[in-house]
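Structure incoming, see below.
Removed from the display is one protein chain of the complex; every other protein chain stays in position.
In this document, chain identifiers A, B and C correspond to the written order of the chains, with residue numbering beginning at 1 in each.
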Amino acid sequence: MNEWIQAILNVFTNPTFYKSTLTQSTPLILAAMGGVFSETTGVTNIALEGIMLMGAFGGVMGSYFTGNPWYGLALGTFFGLAMAALHAWASIKYGADQIISGTALILLAQGITGFALVELFGQPGSTDLVRSIPLVDLGSFKDVPFFGPIFGNLSPFVYMAFASVIFGWILIYKTKLGLRMRSVGNNPEAADTLGINVYNVRYFGVIMSGLFAALGGAYLSIGELGQFTTNMTNGRGFIALAAMIIGNWNPVGAMSASLLFGAATAFNNQLQSQSILNLSTNTQYIFGMIPYIITLIVVAGFIGKSRAPSADGIPYIKE
Amino acid sequence: MNVKKYLLNEKVIISLLSVLISLVIAAIVMIVIGKNPLVAYAALFYGAFGTKEAIIDNLMKASPLILTGLAVGFGFRAGLFNIGANGQVIIGALLSAYVGTLVGSYPFFLSIPLVMIAGMLGGAAWAAIAGWLKAYRGAHEVITTIMLNYVATFIANYVVNGPFQAPGGVPKSPSIAYSAQFPNIMSVGATSLSTIIFVSLAAIVVIYVIIQRTTIGYEVKAVGFNPYAAEYGGISIGKNVVLAMAISGALAGLAGTTQVVGVYGRYFGALGGSMGFDGITIALIGQNDPIGIALAAFLISSIRTGSNQMQIAGVPKDLVVIIQGIIIFLVAANRIIKTIRIRRRKEAEA
Amino acid sequence: MEKADYSQYAVVMKGITKRFPGVLANDHVDLFVKKGEIHAIVGENGAGKTTLMSQLYGLIRPDEGKIYINGFEKQIRNPNDAIEAKIGMVHQHFMLVDRLSVVENIVLGKEPVRGPFFDLNRSRKEIRELSKKFGLLVDPDAIIEDLPVGMQQRVEIIKVLYRGAEILILDEPTAVLTPQETNELFEILKNLQKQGRTIILITHKLNEVMAITESVTVMRLGKVTGVVRTSQTNPNQLANMMVGREVLLTVEKDKAHPGEEILQVKNLVVKENRGIEAVRGLSLSVRKGEIVGIAGVAGNGQTELTEAITGLRKVESGKIIFKGEDITNYSPKKRREMGMGHIPEDRLKHGLIKLFPVYYNFILGEHDDSKFSDGVFLKIEEIKKFSEELVKRFDVRPPKIDLLGMNLSGGNQQKVIVAREIAFNPVLMIVSQPTRGLDVGAIEFIHKTLISMRDKGIGILLVSMELEEIFSLSDRILTIYEGQIMGETTPDKTTPEEVGLMMAGHKLEDIRQEA
Partner (left out) sequence: TVFFVTDTGGLGDKSFNDSAWAGVQMAVQKYGITANVIQSYEQADYVPNLTAAAQVADVVVAVGFMMQDAVAKVAPQFPNVKFITIDFSVDAPNVESFLFSENQGAYLAGYLAAAMSKTGKVGFVGGIPIPPVERYQYGYEAGIQTYNVLNGANVQVLSGYVGSFDDPAAGKAMTNSQFSEGADIVFAAAGLSGLGTIEAAKDAGPGHFAIGVDQDQDYLAPGYVLTSAMKRVDVAVFDGIKSVIDGTFKAGTVTLTLKDNGVGISPMTYTKQLVPASVMHQLDVLKQAVISGQIVVPATEKELQSFQVPPIQF
């Protein structure tokens, strides 16, 4: 028992736990923000996973062909926007079932990335290594005890993630456009009678979701690893979806939920790395469950009912 | 009634057109990468229907998809989005595999029902967790079912590597008793058509009847359409949410069972594959209508089965995934096609 | 044909025709509305009033016909065009974003901004000014879903004025208002008229037509069946034009013969959604064969009271006794089984499942009764037979039992609910707002039905915002104010004024003492 307390103590006193929490959360925050944008305007976007994947691939592709990771970032986000545009086109213009459309886009993303991987890089599975976005080096700050190691050199994506939350919150709750987004997401008919172009506002929301989700994906490839591997998003899009719901479709809430999940994952990694508990291999399975169980408990125990925008997922079709 | 017929025809036409269009788009891609689409599609068709094996394989792939499709579809009827079919498949399969190893001494008419019940109970219980959490703790089922999927996967990996591992150190369960295995209708080479296909067909009928003809179906739909009115009508929302999830999960669990008792004879590996996730697509393409779901399941299984031959014909496996994506996308956006057709008609008239 | 001069008219609609699948909603309709007048459009449910106005506001496009605004022909393709033409519409089913605040709803689409930001303070200010100018007081920061309908309607009107509308369309504005609110609304309308606005008012209430309009257009089955100056007509004549037959605008009933008490409510306390006590220690009783009317301004606890009695809402303290049994904690189901019927206040929320066919809606609550189910399976044949009978008996239109609930007009939706609740012959009926939004024909029918139920010995608790309805139906009148009963009286021993005073919070004995 004692060594467990000791181990857990170690985890929480180790700056890496906090840094890891940040890095694990970053893709989730960005993708969840995408979800918030889309669903605030009333379009469910289950395709986050697929958009992330495209973002990740585009990032590497751009960096590979130009040698400049920032162009990679641009290409990645462009791919993300394209995917989102497709989703928007189908579900807004043609009142498509948004969940099927999303599912389809996930398949498309898996197919396209896998296919292009072979066609462009001549090998399946993973691309060559490419230049990735340089870390933000805070110089001497790195030497500040405890905080240095955490914030000393983080990927710019981490800052982007938190910036996107602030940006999202202000846009949605403090601007005219945000007001229109919320109205369109809750009662498009009413917005329409006031001469608001429901379709355009929804296009905006969905397209933005493409931008953010793609950033989240690009982080994984050209932020973390400098290469793309098949299905490297590995379900993060769905976790982000969950985070958005736990966060009650609110940027800050979604961020908190993402952080929670990131922390749970970091905790799991750090705890497994404690030498004082020499664990039998089978316990690894139990450890793997930790993040998901924590999420379940939180959702069931503490979060009240979360309330989707009233018109979320309902196509708006005028006769 | 005629109206419904008309719609159904319309639906079928749309789906077919979607398939057609996406095949055309994919063909273009193939030409671009210098493959001959005709050859590829010949292979696709041959791979799905060309031989006895193909047809059998196709049916065997379709039957669990029908079940997960029904599972998700039933959830939708109650206004629930069960993303968790995958987890329910796993738990169901594990339980029936476990029971399957115990019933060796029983005659098949006991052991077969037992494994099926085990699978359904497993899936039902697993889904009911999410149902309960929604009904009484207000937890959104999309979150809980996603999380439960992961947990189920870990549990499965654990038991087949530990307590429930077959001798030989490979992560798979011991094989189930012979008396618990579903008989085969016919075998061609190593490919066998198992009687599990009947389970799926039966499920279609049962679910259709439950939805259309029973009090349960009435209450579940009422809760799905308008919980307030349901409560006003003396229908317990909580009870029905849990019940609907449980039924949905039972179907998914049964899908798991069929794989254990009809395909692998044991639990092993990623037995569920993506069939839970496919269930969502299938349910939606099939418009939550049991018949539609059966057709949708067959559509997907045909593509999957044919795709292997396509690979042999030199088409990358990912291109097949792309084709699937496009088909589903077009089915989702069936209005695109509708509009096109209406324009056509207008032009025709003019 | 010579070019007519419409310059004296704010609105002219000529030969408007609109078809919906299977229906001719408007059939060459002509509408002439003089500048500065209040013009009524009346007609049965489904006559085509809303459709006509929807075209004037650009929500739907006419198949044929022209629209002239202030004498000039105008293409109105969408609400923007309408807004630009200074036309505003208050919709029958409110067009408010319930999660947003009053301000946000009002300025939506025409938001004041400061730099990149939406300028909340300026919006507040502008709205306060408007409110003052027209005497429409609202709390700018309240969230819509927390507001009573009366308030919501004010928001709708301010919304229209905020856009500087000169021509106001109000579609059944009073259907959901209390008498007080209605009077206030009319003051506002008169006030607007004085300031030169033109107003088109759709209503089913002929006394309102008589009260404030200058002229009336009557519609029936999509056609105009008459245009009259209000001063030259009377309610009965209008009613006949609408329905095409004689209608009784007054209810005829003989004396009640009450039996033993069937429902007792003892110091009931119930909270409303936000956790504030809405019913505060209220007691009442209903006997067999009598109609007990609850008069009161909306939002004084009526909703919570009826929901508590029918088991849809938790009781904080107090007792509910039904047929001598304490049912305070019984489930809605149990109460139904004991014979308690309920015509709910909100027909779309509680009363009806819009996506169920009519024949399924007819068995809601009875679906597991042995009549319709053998425990497992529904007896579809019985259900359909049963439904066909009801549709005939209650003259539901269109008489198709597999039509979806949502495709019935509110009027017919209400008939379905009433029919259902009567059909399982309860011994007690809790009735809320039974005729809200219905046309005179439908109202007449429902009133008759309630009386005949009473005469069959059923106890009825009637909650209505319509004093007239309370007076014409009730055998005893209880007036509720802030969750308490201000006093009990009977129609013949009191006056609307006296009840009105109680509705405003004066206890009966105090009123009587002063007199």
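Observations
Here is the rule we use: a residue touches a chain if its C-beta (ideal position, glycine included) is under 8 Å from a C-beta of that chain, and two chains touch if they have at least 3 such contacts.
This structure is a prediction, so every number in the text was calculated from the model and none was measured.
Touch, as defined at the top, links the missing chain to these shown chains in the whole complex: A, B.
For the chain missing from the display, the contacting residue among B:F182, B:Y232 or B:Y264 is B:Y264, taking the whole complex into account. Remark: the omitted chain is touched by one listed residue; of A:Q6, A:N200 or A:N231 this is A:N231. Within the complete assembly, A:N14 is the residue of A:N14, A:T66, A:T175 or A:S310 that touches the hidden chain. On the side of subunit A, the interface with the absent chain consists of residues 10, 14-17, 19-20, 23-24, 27, 117, 123-126, 129, 220, 224-227, 229-232, 234, 265-266, 269-270, 272-275, 279-282, 284-285, 287-288, using the contact rule stated above. Against the chain not shown here, subunit B presents residues 47, 53, 57, 60-61, 154, 157, 161, 169-171, 189-191, 259, 263-266, 268-271, 273-274, 304-305, 307-309, 311-312, 317, 320.
Throughout what follows, only the chains that are shown with their structure count from here on.
With each centre defined as the average position of its C-alpha atoms, the distance from subunit A to subunit B rounds to 28 Å.
Mean C-alpha position of subunit B lies 47 Å from that of subunit C. Within subunit A, contacts with two or more other chains are made by no residue at all. With touch defined as above, subunit C holds no residue shared between interfaces to two or more other chains. Note for the complex: subunit A touches subunit B at residues 86, 89-91, 94-101, 103-115, 117-119, 235, 238-239, 241-242, 245-246, 282, 285-286, 288-289, 292-293, 295-296, 299-301, 303-306.
Against subunit A, in their complex, subunit B makes its touches with residues 33, 81, 83, 133, 137-140, 142-144, 146-148, 150-151, 154-155, 157-158, 161-162, 277, 280-281, 284-285, 316-329, 331-336, 339.
Remark: subunit A residues 174-176, 178-180, 182-183, 186-187, 189-196, 309-310, 319 touch subunit C in the complex.
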